[in-house]
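Dropping the structure in here first, questions after.
The complex is shown incomplete by one protein chain, all other protein chains being positioned as in the whole.
A, B, C and D are the chain letters, set down in written order, and residue numbers restart from 1 in every chain.
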Amino acid sequence: MVRVVKRRSEKAGLPPGTLVHIGEKKVEKPTITVIEYDEMNFQEKEVDTIEDCFPYKEKEAVTWINVEGIHRVEILEKIGDCFGLHPLVLEDILNTNQRPKLEDYVEYIYIVLKMLYYDGKRDGITVEQVSLILGPNYVLSFQEGIAGDIFDPMRAQIRNAKGRIRKMGADYLAYTLIDSVVDNYFVIIEELGEDIELLEEDLVTDPRPETLTGVQKLKREMIFLRRSVWPLREVIGTLERRESPLVKESTGLYLRDVYDHTIQVIDTIETFRDMLSGMLDIYLSSISNRLNEVVKVLTIISTIFIPVTFITGAYGMNFRYMPELQYRYGYPLVWLVIVIIAALMLLYFRRRKWI
Amino acid sequence: MVRVVKRRSEKAGLPPGTLVHIGEKKVEKPTITVIEYDEMNFQEKEVDTIEDCFPYKEKEAVTWINVEGIHRVEILEKIGDCFGLHPLVLEDILNTNQRPKLEDYVEYIYIVLKMLYYDGKRDGITVEQVSLILGPNYVLSFQEGIAGDIFDPMRAQIRNAKGRIRKMGADYLAYTLIDSVVDNYFVIIEELGEDIELLEEDLVTDPRPETLTGVQKLKREMIFLRRSVWPLREVIGTLERRESPLVKESTGLYLRDVYDHTIQVIDTIETFRDMLSGMLDIYLSSISNRLNEVVKVLTIISTIFIPVTFITGAYGMNFRYMPELQYRYGYPLVWLVIVIIAALMLLYFRRRKWI
Amino acid sequence: MVRVVKRRSEKAGLPPGTLVHIGEKKVEKPTITVIEYDEMNFQEKEVDTIEDCFPYKEKEAVTWINVEGIHRVEILEKIGDCFGLHPLVLEDILNTNQRPKLEDYVEYIYIVLKMLYYDGKRDGITVEQVSLILGPNYVLSFQEGIAGDIFDPMRAQIRNAKGRIRKMGADYLAYTLIDSVVDNYFVIIEELGEDIELLEEDLVTDPRPETLTGVQKLKREMIFLRRSVWPLREVIGTLERRESPLVKESTGLYLRDVYDHTIQVIDTIETFRDMLSGMLDIYLSSISNRLNEVVKVLTIISTIFIPVTFITGAYGMNFRYMPELQYRYGYPLVWLVIVIIAALMLLYFRRRKWI
Amino acid sequence: MVRVVKRRSEKAGLPPGTLVHIGEKKVEKPTITVIEYDEMNFQEKEVDTIEDCFPYKEKEAVTWINVEGIHRVEILEKIGDCFGLHPLVLEDILNTNQRPKLEDYVEYIYIVLKMLYYDGKRDGITVEQVSLILGPNYVLSFQEGIAGDIFDPMRAQIRNAKGRIRKMGADYLAYTLIDSVVDNYFVIIEELGEDIELLEEDLVTDPRPETLTGVQKLKREMIFLRRSVWPLREVIGTLERRESPLVKESTGLYLRDVYDHTIQVIDTIETFRDMLSGMLDIYLSSISNRLNEVVKVLTIISTIFIPVTFITGAYGMNFRYMPELQYRYGYPLVWLVIVIIAALMLLYFRRRKWI
Partner (left out) sequence: MVRVVKRRSEKAGLPPGTLVHIGEKKVEKPTITVIEYDEMNFQEKEVDTIEDCFPYKEKEAVTWINVEGIHRVEILEKIGDCFGLHPLVLEDILNTNQRPKLEDYVEYIYIVLKMLYYDGKRDGITVEQVSLILGPNYVLSFQEGIAGDIFDPMRAQIRNAKGRIRKMGADYLAYTLIDSVVDNYFVIIEELGEDIELLEEDLVTDPRPETLTGVQKLKREMIFLRRSVWPLREVIGTLERRESPLVKESTGLYLRDVYDHTIQVIDTIETFRDMLSGMLDIYLSSISNRLNEVVKVLTIISTIFIPVTFITGAYGMNFRYMPELQYRYGYPLVWLVIVIIAALMLLYFRRRKWI
C-alpha cells in the first residue's frame, strides 16, 4: 500500500513551499554528477559540494547536472537559489508522490517522470521519481537513487559523441532522458506479458486460487502502470506543442516519436487489462465446471446404489411372513433386479451425456 | 443515509433566497473570530456580536472573519448586509447540501468546500461544509463547527509570520485555507488505505460475509469521497484560470499546486475503487472455492461408503437359499472386495487430483 | 411499460404539426386560470372559455395562464392562434412523450419539464409533463392535470406579494415554476433514499428474492428519474447562458442556482445507482453463502453417519462364519470404533472451521 | 449473421466506384414512380424506363422519383448520368451495408437511412436501406423494395394536398420522408417494449433457459437498433445546422423536431438495454435460488433419515451379546430416540428458517 499512498499527511498544516522530503530514503549520500559538452568539448566530473557546479550555469555549452538521492533538503535549496527555481518546484522534487506533470516557468520547464522497475517474483512494480529542469543551456535531473542508473547509456552517448546528441542543445538532452524512461516501459511490459502468459498456461492446465491471486496482482500492476503512463502522454504532448523558446523545432519531431511510444505503451496496457478480465471469467467458470464434475460423480454413485441398497434392506427385514425369502430362486432374482436397475440408471446417465 | 440526502425537502415551496438552515446544528453558539494583518501588524480577537467586525471591511490590511456555526440565520443576514452579499449566496452558505462550487460575483468570489473527517470504526466519513468569500482585502469563512478547527495552523502561521502569508494578500489567504482542506484529504486517504489493507489480509486468511460488508462500506466511502473531490478540481481549476482582479498572478502558481494535489487525490480514489472491485471478485470466487471443497469431501466419503454399504446390505438379506453365506471364507472375501472397491475409488480421486 | 413508451405509433403517417393528444386523459375538464400582476396590482380568476384570457396578452403587467388538462385539442389551437405559437410547439405540448427540452422561437421560449410523483408502494414514479411558454410579458403553463397542483405555493407568493416575485418580470415567474419542479425532485429523492435504506436492512437481516426484486425496481426508477433530470440540466444551462432578450440578467443568477440544484439531484441519482449495484453484489453473495451453509450441514451429517452405518451393515451380514460376532466384547467394541470415527470427523471439521 | 455482415468481401480488389449490388435482391423488377407537384398542380405516374423521368429534372415544380428495387445497376447508372451523381454515391446506394450518413456534394445532398421492420416471432428486426438525394427541386429516393411501402402516406398527403407539403419545396419533402422513417422506429420500439414485458412476466412466474435466450435475443436487437439510430441523430443534426442553400430555414424547425424524436428513440433504447441487463441479473439469481431450494430439500431429508437409519443399522447387527435386544421395551425406546432425533433436526431447520 506504501506504493499507492506515501505518508504525505505529515505535511498537513505546514505553509506551502516548506521543503520536506516525502518518501523513502534510497541512498545514503547523494551523488552529484556534472557533465558539460558541446560539439567539440566534453567534461564530466563528480562533485562533492553543490557549490562546485554553479559556475557551469553561465557557460555556453550544455550542462547536465544529475543529483542522485534527494533526501538532503539543503542541496535542493542551494540548487534552487543558484538556478532561480520556484520554492514550489523544490517542494515537488522532494515529494515523491507526484504524478507525471509538466510546468512551464518561462525561464525553465519542470517535468516529473516515473521510472519503473518490475520484479514479478517479489514486489511487483517499484517506482523512482525523476524530476527534470530544462533551462536554456542546462538540464538538471533529480533521481531518488535506486541502484543501476538508467541514464548511463546517455552518458556513454555524450562521452563517445554517438548519435546526434553532442550536436544538439539542452532540449535534445531532456528528450533523450525522457526517451530512456519510456523505452524502459517496454522492458516492463514485456516482462508483464511473460507473466501473463505463464498465468494463462496455469489457468488452462491447473486453475487454483493462487492463479486468481496472480491475476489480481497483475491487474493491480496494470492500474499502477497506467497511473504512471497516462499523464505522461499529456506531458509529452504539451512539450511537443508548446511554443516555449526552450524547445527547438527540430526536437519537436523527436518528441512526437516518444509520444507515439507512450501511446503504444498505453495501448498494450489496455490490451493486458482486457486479457486479465477475460482470464478472470475463465477462472470463475472453471470453478463452476469443477463443481459440476464433482457433483456429477456424487449423483451417479448415489442414484445407482441408493435404490438397490433399499432393496437389500427390504429383504433384510425380519417379518415372520415374507414369502419371497422362501423362494428357491429369490436370491438370484433379487440380484437380477439390482443389475437391471443399475443398468437402466447407467443408460439414463449415458443418454444425458453425464458419463 | 442522512449523509447522502439531507432534508432539503422542507424548503420546497418557499421563495428563492429564503434563509433556512439545512443540516444538523453542530455547535450551540456560533463563534466569530476576526484576524487583521499586514506585513507589519497583526491583531486577533473573538467578537461577541457580528457588528463588532464591520469596521474591518474598510481597512487596507487583510481581514479574515471566521464564523464557526452557521445555524443562526440572523448573523448571516447581518454579514450579508455589511459585505453586500447576494441573498442566494447566504442561502447556499446555510444549505449544507452543496457540492463544492465557485461563483464569481465580480466584487467577491464565493467558494464552497467540503471538509472531511474519517472514523473507520464508527461512522465512516463525516462532512463539514466550509464556505469562503474572497473579497479584495477580506476573506470570510463559514464552518459548521465540528470540534477541532482545521484552520488553527493557518492562524498560527499568520500570528508568527511564518511562511510568506503575511506578505501576501487576501487571495493567498484563501489559497492557504483551500490548501489546508485538500491536505486533509491525504490524511483521510491514508486512513482508508490502511483499512483496505486490513480487509485484504482478512480476505486472504479468512473471508467471511463481514469482509464483504467491509468492502462494500469502503466502496461507498469512495463514492462519497469522490463526490466531494471531483467538483473541487473544477473549482480550483476555474480559480487558477480566472482573470478576476481578485486573484493575483503570483497566487496562480500556488493554486496550480493545489490543483495537482486534488488530481492526486482523485487518482488515488480511482485506484482504491479498482482495488475494491478486485477484492469483490476474490471474495466471490473464494465462496465458490469453499463450496467446491465442502462438496468434494461429501462426494469422496459418499462414493466410497455407499457402494460398500450396499454389499453389506446384500449379505444381510434373509433369503433361505444364499449359498455364499455358507462359504468358509465368504466373510473375509467380502471384506477383501470392500477394501478393493474403496482403494479403487481412492485411486480415482487421486488421479482427478481431488485428494 | 406504459411509462417508458406511450402509444406514439398512432401518429405515424400523419403530416407533421397534426395536433393529436398522446398520453392518458388525467382530468375530465381542463381548468384555465389567469393571474395578472405587477408590483402594485394583482388579479386572479378561473375562466371558462379560452377566449376570455386573450385580452391579457396586450397588457403591460405580467400574465400567467395555467391550463390544467391538455387533451382538448381545440383549446390548444385557440391559444396557439392568439399567442402566435408554431404548430410544432402545440404538437409537442400535446405529446406527453417529450424529453425535457428548450426551444427558442425568438418571440417566445418553449420549455418542457417533467413533474414527478413517487409512490413506492404502488406504482413507483409517475410523471406529469409540464410545458412552459415564456413570452416578453406572459408565461403560459400546461399541465396534464394530476391532482394536487404544485404551482399553488407560487400562486400564494404572488397573491401575498411574498419574496421578490411581484417586483420581477415574466422570466422570473418562469424561473420560479422551474425551481418548484426541481425542488420537488428533492422530495422524491428523499423518499427513494428511505426505500433504499429499508431494502438495505432487509438485505442484512433476511435477504429474499423479493429483496432483489425491490432492488431491481428501484434501479429502474433511477433509470427513469435520470432520464427526466439529465436533459433538464442542459435546458437550464442553455437558459442561463442564452442571450435572449426574454431572460434578464438579474434572473441569470437565480437560474444558476436551479442549475446547481439539478446537478445535486443528478449527483445523488448516480450515488444511488452505485449503492444499488453494490446491494446486488451483496445479495448474490448472500445466496452463495447460504448454499454453502446448507451443503456444509449435509456434508457434516453425511460424512459422520455414512461410514458408521457401513460398519453396522457389515455386522448385520448373515455369514455363518463371522468370528467377531461371537466375541464377548464385540458389540461394545464396535460402538467404540463408531464413536472414535465420529470424533475424528468432528475434529476434522473443527480444524477446517466448518463447525 | 447475414444481418450483421453482408457479403461485402466480393468487392475487395475492384477499383473504387465500381457499381456492384451488395445485399439480397428483394423484388423481381424495380418500380419507378414519378411525382411532380407544386401548390396548384399534381401529377403522378409509374414509368417503365428511367429515361421517361429525365424531363422532370428541369422543371420548376418539385419532382420526386422513387425507385423500388436497386439491384439493376444500369438504372442507377442512367439516373447518375442524368442528375450528375458522383460514382461513389451510386456505389453507396447499391451497397446495402451502409450506416446512416449524410454527404454534401454541394449540388445535392446524399442521405442514407435504415428503414426497420420487426417481427418478434420469426426474424427479429429486418432492415431496408433507403437512400435519398436532395437536389434544388427534386428528391430521388431508392428503396430495396420490401413489401408495403412506407412512403404511401406521403404520397397520399401530396395527392390530397393535406398538411403543408404542397406549399413547401423539395427540402420539406425530404424531411417528411426522413420523418416517416423515424416515426416507424416508434412502432418498432413499442413492439419491442411489449416483448420485453412478456419476458418479464415469464421471468417472475417461470424462469427457464428459454427466457434467457429471449433476453439475449432482445439485447441483440437493441445492439442492432442502436447501430441504425445513433448515426441518424448526427445525420439529422448536420442537416439542421448545415448552411446548404438546399435546406431552407423554415424546414430547419421541422428537422429539429425529427432530431428530438431520434433522441427519444435513442433514450428508449438505452432504457431497454438497462432493463434487459437487470433481467439477466434476476435470471441468474433465480437459478441460484432454485439450486438453494433443491439442495435444502436434499439436506433436510438426508440429515433427518441418515442418523436414524444408522440407529436401526446398529440394532440390526448380529452380535451374540447385545443386551439391549433382550430388553422388554428396547424396541419402543429406539423408536422414541428416533422420533426425538428427527424432532430436534426439524427444530434446528425451523430455527435456521429452512422450513
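To be clear about the criterion, a residue touches a chain if its C-beta (ideal position, glycine included) is under 8 Å from a C-beta of that chain, and two chains touch if they have at least 3 such contacts.
Predicted model, so just to flag it, every value in this text is computed and none were measured.
Remark: the omitted chain is touched by one listed residue; of A:Asp81, A:Glu107, A:Glu190 or A:Glu210 this is A:Glu190. The omitted chain makes contact with just one of the residues D:Gly23, D:Gly124, D:Gly278 or D:Gly313: D:Gly313.
In the complete complex, the hidden chain is touched by one of A:Thr18, A:Thr31, A:Thr126 or A:Ser302, namely A:Ser302.
Listed for chain D, the residues touching the missing chain in the whole complex are 1, 4-5, 7-9, 11-18, 86, 88, 91-92, 97-99, 101, 103, 206, 209, 212-213, 216, 219-220, 223-224, 227, 280, 283-284, 287-288, 290-291, 293-295, 297-298, 301-302, 305-306, 308-309, 312-313, 315-318, 322, 324-331, 334-335, 338.
Where chain A meets the missing chain, the touching residues are 153, 157, 162-165, 175-176, 179-180, 183-184, 186-187, 189-190, 193-194, 196-197, 204, 253-254, 256-257, 260, 263-264, 267-268, 271-272, 274-275, 278, 281-282, 284-286, 288-289, 291-292, 295-296, 298-299, 302-303, 306-307, 309-310, 313-314, 316-322, 352-354.
Going forward, only the chains that are shown with their structure count from here on.
Excluding chain C while holding all other chains in their positions yields the touching groups A, B | D. With respect to chain B, maximal separation of chain centres occurs for D (centres as means of Cα atoms).
The centroid of the Cα atoms in chain B and the matching centroid in chain D are 42 Å apart. With centres defined as mean CA coordinates, chain B is found 26 Å away from chain A. For chain C, residues touching at least two other chains, in rising order: 284, 288, 291, 295, 298, 302, 306, 309, 313, 316-318, 322.
The list of touching chain pairs reads A-B, B-C, C-D.
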